[in-house]
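Here the complex is missing a single protein chain, while all its other protein chains stay put.
Chain naming follows the written order as A, B and C, and within any one chain the residues start at number 1.
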Amino acid sequence: MTSIYTEVKALPTQGKRALYIPELATVNPEKFGVFISSIDERSLGLGDYQEKFSIQSIAKVLSLCLAYSLVGEKIWDRVGVEPSGTAFNSLLQLEADNGIPRNPFINAGAMVVADVLVSELDRPKEEFLEMVRKISNNPTLNYSSTIAQSEKEVGYRNIALCHFLKSLNNIDNTPDEVLDFYFDLCSIEMTCEELTNLMLFLANNGKSVQNEHQVISVTQSKRINALMQTCGFYDESGEFAFRVGLPGKSGVGGGIIAIYPNKYAVSVWSPMLNEKGNSHKGMEFLERLTTQTQLSIF
Amino acid sequence: MTSIYTEVKALPTQGKRALYIPELATVNPEKFGVFISSIDERSLGLGDYQEKFSIQSIAKVLSLCLAYSLVGEKIWDRVGVEPSGTAFNSLLQLEADNGIPRNPFINAGAMVVADVLVSELDRPKEEFLEMVRKISNNPTLNYSSTIAQSEKEVGYRNIALCHFLKSLNNIDNTPDEVLDFYFDLCSIEMTCEELTNLMLFLANNGKSVQNEHQVISVTQSKRINALMQTCGFYDESGEFAFRVGLPGKSGVGGGIIAIYPNKYAVSVWSPMLNEKGNSHKGMEFLERLTTQTQLSIF
Amino acid sequence: MTSIYTEVKALPTQGKRALYIPELATVNPEKFGVFISSIDERSLGLGDYQEKFSIQSIAKVLSLCLAYSLVGEKIWDRVGVEPSGTAFNSLLQLEADNGIPRNPFINAGAMVVADVLVSELDRPKEEFLEMVRKISNNPTLNYSSTIAQSEKEVGYRNIALCHFLKSLNNIDNTPDEVLDFYFDLCSIEMTCEELTNLMLFLANNGKSVQNEHQVISVTQSKRINALMQTCGFYDESGEFAFRVGLPGKSGVGGGIIAIYPNKYAVSVWSPMLNEKGNSHKGMEFLERLTTQTQLSIF
Partner (left out) sequence: MTSIYTEVKALPTQGKRALYIPELATVNPEKFGVFISSIDERSLGLGDYQEKFSIQSIAKVLSLCLAYSLVGEKIWDRVGVEPSGTAFNSLLQLEADNGIPRNPFINAGAMVVADVLVSELDRPKEEFLEMVRKISNNPTLNYSSTIAQSEKEVGYRNIALCHFLKSLNNIDNTPDEVLDFYFDLCSIEMTCEELTNLMLFLANNGKSVQNEHQVISVTQSKRINALMQTCGFYDESGEFAFRVGLPGKSGVGGGIIAIYPNKYAVSVWSPMLNEKGNSHKGMEFLERLTTQTQLSIF
C-alpha cells in the first residue's frame, strides 16, 4: 500500500477544489492522506492521515444510519434507494417523483433524512454528535462553525432545494430548521484515521469495533453498504463500482470512505476534485489498491 | 433453498407479463424454476428449471462480454458505466450526453454494443451463437425466430431508438442491420439450468467452468459484475442491490441471473413482472435466499 | 355583449379556485364581472364589475412595463421572450438556459423583473404603486397586505425559485428583498372597471387614455402586446390565441385582461379556474366575444 501511495502522490495535481464553499477553497491542494483499518483493528496510515478535513457529504451516511435506527424501514416511504442518473435533471426528477428523492445521498434525500432527525430528536445537533462520538470512542469530534457558516451564506441552491421539497410536502419541519441542521451535519471535521475508525462498523455488520455497540442491525448494515455501492458517488457511482469495486461515499472536501464488508474500511483525503466532484487522487488510490490486491467485492 | 422455493411458489401470482411482445404474453404465468450452481459445479434445480424461456435482456451481458473481449477498454468511449436514473428521461439523457448511452444494459447501450459486434464480426449472428455454445459446452442453444419476428413487427420504440442513436452518430452500420442483430440476440431461449451454467464464468473470474476457456479477463469479469450491480435492473437496480445484494441481470421474459463472485451463479424464472419490469417471484426468491443464507456481497 | 354575459353566467360553475393561497380559496365562486372600454372611452360594465379582486399575475405586465421603461432593451439580457412550453419542466429549462427565464410572465421571469426594480428604484413598493395610480388616475389602488402575507407564509415554491435564480446568478439583490416585493406586487386588488381603465394604455400605443401620459414607447407597447399573445397564459397561451385571438394576461385570482390594439381593452373576472390555472368563464366569455363580433386580431 505504501508503494501505491507513493505512486499516486507523485501524480500531477489535477482538478479543482470545491470553490463554491469559500472555506474549502483555501485548503492546500497537495494534502494527501490515507488510513486503512481491518475489523480486527490492524491499521496503517500514510501521509496527512492525522490532519483534519471537512467530511461534507460523507456525514450523510451517518445521519442516515441514525434515522434508519430510529424509524426503521418506514424511512423508505420518504426517500428512495435508486441511483439518481445525471445531476442535471434532479429537480425535474423530484417533481416527477412527487417529492420523493431518489436516494438518501443526493442533497434532497439527505435533507429529508435531516428532517426525520429534527422530528425524532429533542436536540438533533447534540444527539447526532453524541452518536458519532460514541461509535468511534472519540469525544473530540465536532462540527466546524466556520464551515457551516460559510455554506449558510452562499448555499442558495440548497435553500432552494429544501423549500422545493417543502412545497412537495416531504419536509415536516420548517425549511430553516432543517437547513440549519443540514449545514451543520456537513461541516463535521475529522482526520482520515478518525474517519476510518468511525465508519469501520459498516465493515463489521453494523457493530462498533471499538466498543461492541450495535449501531444498526446486520440487515441495515448490508443495505447501507448496498446503497453506498449504487449511489455513493453522485453520477460517478457506476464508475466507482466499475473501477474500485467497493461500496463507498465521497465528500466535496476531498474525502472518500470505502468499505470491504467483513474485512476493512479505508479512507482517503486529497482536496482536488475531478469534474464529477469526487477526489481525483482518492479515486486513483482506491482503484490501484483494489486492482493490485485483487480485493474488490466483485 | 427448497423451503424458500416452496414459500415463494405459494405466494399469490402477481404482476403482468411483457404484453408488448405478443409471443411472451401467452406464457403460463405459474411457471417457476430455479437453478443454482457453485463454481465447483455442485448444483441444484427446482421447479420448471428444465423448461426453455426467452432470456431477453440477459443476453445483453453476453453481447457485452463478446464486444469487450474484442475491442477492450475503448468500448467505453461509446457507452457509459453509470446507472440511468428513471426510464422516463432516457431519450433526453441520450441527447444531453451526445448519443453516449448511460450504460450497456439499457436498450440504447445494448444497440451500440450490437453495432460494435456488427462491425467487428464477419457473421455476427453465427459467431455470437458460437461463443455462447462454447462457453457452456452446449451446442443446442439457439435464437427463437418466432420471438425475434414478434419483436421486429411491433418494436417501434426500439426502431426509433436506433435511428435516434444513428442521428447522434453513435451507430456505424445501418440501423436495419443493427436492429436485426439486436432483436435476434434478445430472442435466445434456454432453461434455468442452461442459463446458470452459461453465466457461471462470471462467478469464476471470467473463465468457463465447463472447459477452462477464459472468456474475458479477470479485470473485465469484475467490471461486468460491477456493472450488473449498478445497472442490471433498469430503474430498480438500487432496489435489487438493497434487497438481494448480488450483481445480476433481468429480462422481460421473467428470467434473472445473479452472481456471487468466487462462489456461485443462480438463475430464476417466473414470467410475471413487477411494475419495473423485473420478475416478481424471481426478486422475492433471491431476496429470501441471500437474507436467509446471509450470503450477499455486502 | 350583454347576451354573451348572460349565456356564460348561466353555464355550470366548473373548475377550482387557487387553493394554494388561503385567502383566494374563500372567494365566492359565483362572482362574475366584465368591463370593456374603447380607447375613445366608450365603456360597458356587467355583473360584478365593481367588486375588487386580487389581480395576481396580471400585475407582472405592469412591473414589466415599469422596468422596461427604466432600463430599455437591456432587460432582455436577463429574461427571454419565448413561450415556456409545459410548466412541468420549468426548473430544468432554467438550468439549461443558465438562469435566464424564458419570458417575464412565468414566475421566474417576474422575479428577475422585480429584482431589476429593486435595483433601479429607491422605494420600489411605493414607486410601483405611484405608477399604477398615475396611469389610471386612480389614487385608491393598493396592495392587499392580507393576500401578500398569505402568500409569503406558504409560498415555498416561489421561495425555492428565487433562491435557485440567485444560485444561477440572475438575482442581484437578496432573495428576501426580491420575494417581499414580488409577493406585494401580486397582491394588488382592483375591480374589472379599474383593471380595464388601468391597462387601456396598451391598446393605445403605450399612452394613458386618462391623462395622455406616455407610459412606454409605441414600440415597447407593441412588444408587450406580442409577449402577452405568446406567453400570457402559462401553458395555455396557444389555446388563448387560438380560441380568443387577442393578446392578454390572466391571474390565478380569476381575472383576465385582453387587449385589441388600437381599439379596446376588456377585463373579465370569475374565480373558478380551469386545470391550466386560467379563469374558466373568463376564457369562455372572451372566446364568444371575439367569435361573435369577428373582432380578433387574426
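We take it that a residue touches a chain if its C-beta (ideal position, glycine included) is under 8 Å from a C-beta of that chain, and two chains touch if they have at least 3 such contacts.
If you're wondering where the values come from, they're calculated on a predicted model, not measured in any experiment.
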item	value
Chains in view that touch the one left out, judged over the entire complex	B, C
Absent-chain contact - pick from C:S150, C:Q229 or C:S250	C:Q229
Candidate in contact with the missing chain, chosen from C:E82, C:E126 or C:E153	C:E82
Hidden partner interface residues of subunit B, rising order	88-89, 91-92, 95-96, 156-157, 159-164, 166-167, 175
Touch list for subunit C against the chain that is not drawn	80-86, 88-89, 92-93, 96-97, 102-103, 218-219, 221-223, 225-227, 229-231, 235-239, 241-242, 245, 247, 261, 291, 294, 296-298
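Methods note: only the chains that are shown with their structure count from here on.
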item	value
Overall pattern in which the protein chains touch one another (line/ring/star/complete/other)	line
Chain centre separation in whole Å, for subunit C relative to subunit B (CA means)	55
Numbers and ranges of subunit A residues touching at least 2 other chains	88-89, 92, 96
